[in-house]
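Sending over a structure as C-alpha cells; questions will come in a sec.
As you look at this complex, bear in mind that one protein chain is not there, while each of the others sits in place.
Now for chain A:
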Amino acid sequence: MQTQLGSAVFPRLLRRSLSYIPSILYSLHSLLNLFHFFRFLSNSSPQSQKHKEMASPFLSNTIISFSSSLSSSSSLPRLAPSIPFSAIRSKSTPRRILTVRSKIREIFMPALSSTMTEGKIVSWVKSEGDVLSKGESVVVVESDKADMDVETFYDGILAAIVVGEGETALVGAAIGVLAETEDEIAEAKAKAASKSGASTPSAPPPAPTPAAASTPAPPKSTPAPAAPTVAEGPTKTVATPYAKKLAKQHKVDIESVVGTGPYGRITPEDIEAAAGLSPSKKNVGLAVVVETKHAAPAKAPAASAAPSSLPPPVPGSTVVPFTTMQSAVSKNMVESLSVPTFRVGYPVTTDALDALYEKVKPKGVTMTALLAKAAAMALAQHPVVNSSCKDGKSFTYNSNINIAVAVAINGGLITPVLQDADKLDLYLLSQKWKELVEKARAKQLQPQEYNSGTFTLSNLGMFGVDRFDAILPPGQGAIMAVGASKPTVVADAEGFFSVKNKMLVNVTADHRIIYGADLAAFLQTFSKIVENAESLTL
C-alpha cells in the first residue's frame, strides 16, 4: 500500500478533506429532518395536507443517512470513536500518512435516536459483493423506536457484512465494510474478520498478526436464548425476564450474580444490587398489594435479603428515587472504588492566563475552553496521563485527546466531551463547548458526546473553592480539579515580595498506570503552558 503513495498522495489527500463535506451535509440534513419532523408534529390540524408524504417518520421506513467514516482518519464527530482499531494507531503526525493507505471504509451502526445505545439489523438491503452508489439504502436498522433505512455516502463495494441480520450492535460499532475497488475486497474482508472477532465480548483482542486475514469472519453467535448444552440441574442460571433486561442495561454479567429469589432464581433486585443501584420502586408499589397465600412464601426470601444493617429512616423523611442520570452517577462512583488512586496538587500562576482571558473573552472564548486547551496541550506531551487502564494488565494509550468537562445540570452531573481538544483552536473549542452545554441542557447529547472522554476537567473555582479533590471516573486515567485563582503574596528567590494570581490544581490519577513522577511532570508542563498563556492561541 505504501508504494501507491507517490502519485496518489495529492488527490487522495484532497479527497480525504472532501470527505468531510458529506458529513457536514449530513448534519445539516439531519437537522433539517428534525425540523421537518417537529413541524410535522405540531401540524396536527386535519387540514394540513402539506406534510402528508412524510407522515409518521417513526413508523414508516424513513430514510436516514449515516456516514461511514474513513477507517483510519479521525472519527467524524457523530460517530463513535472508540473502536479497537484506533488503539493500534500512533497518536501524532504519522496519522496523516496512514490516512491515504486504503479506501476501506467501515459502516457504523448509526445513532438513530438520542436514547439509542444499540441497534438491531433488520435486513441487509445489499449483500456482500454488491456495488453501492452514494445515497442508496444499504441496511435496515431497528432502533428502540423505529426501523430505518440507512444509506451510504460513498460509492463502493459492500465487501463484508460484520453484523448479520437479526443481530445487534452497539451504536458506533462496525456493522459492515465497504471497499472502493475490487482489489481491496480481500483486505476489507480481513478487516471484517478481525472486527467480528473483536465484537464478540468474550473474544481476545484482535491478533496483530496478519494470520487473521486468511480466516473468514467467524459467525457471531446469535442472541438466542442460552445454549442448551449446559446440563440442567442446580448449576443452571435462572433469571426472570426483567432481571435479564436490567442485567443487559447495566452491563451486569448475569452468571456472576447469586440469585436470592424463589428457587434461587436471579431477581431484578439481585441485578440492581450487583449494579450498585438502590432497590427499585417496585417494592414500594408491592407493599400495598394485598398478598395472596401463593405469593407470600415466594416473597419472603427476597424481603429478608434486603440489607438489614441500615438504620430505619427518620420519621417524616421523604425518599426520592434517583433519576436515570443520578443512577448512572451513583453506579460510576461505586465503580470508582475499585481503582487505586492518588492525588498530586500544584499551584499555578495565572496572571498571563487571566490577561489572555480578558483579551479573548469578547471573541466568545470561555475559561473552560482555555483550561481544556491547556490541559490538552500538556497531555499531548505526556501521553501516559491520557492513557487508561482497562483490564488491570495493560496501558491503553488513547489516540485522541478528548477532554471531558464536568457540568452540573438540573440536579445531575454530566461530562460533555471536547473531542480532539489539542487540535482545535480556542475559538472552535469555545464554540463547540457552547453547543455541548446547550445540548446537555436539552438532554440531547449523543452517547459519544459524553462518554468518549480520555481526561476530565472539573472546575469549582467560580464558587471561590480554593482546592478540592475529584473522584476519578471509571475508564479514565486522570481527572483535574481546578480551584479559584486568587491574588497571593509570593516571595521570589531574592526575597522580594509580589502579588500574583495563583490557583491550585489537584489531579487524581490511577496509580496502576500513572505514577507520581508522571503526574508531577505533567503538572509542571501544564503550569508552564498556563504561565505562557499566549501559546494557547497558536
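A few points about this structure:
Just so we're on the same page, contacts are C-beta pairs under 8 Å (C-beta built on N, C-alpha and C of every residue); 3 or more make two chains touch, one makes a residue touch a chain; residues count from 1.
Note that in this section contacts and distances are computed from a predicted model.
Per the UniProt record, the absent chain's protein name among "4'-phosphopantetheine phosphatase", "Phospholipid-transporting ATPase", "dihydrolipoyl dehydrogenase" or "Protein transport protein SEC23" is "dihydrolipoyl dehydrogenase".
Within the whole complex, the absent chain has one touching residue among A:Pro241, A:Pro362, A:Gly392 or A:Gly495, and that is A:Pro241.
What chain A contributes to its contact with the hidden chain is residues 40-41, 43-46, 49, 52, 55-56, 58-60, 144-145, 147, 225-226, 228, 232, 236, 238, 240-242, 244-245, 261-263, 265, 268, 281-282, 284-290, 292-295, 298-299.
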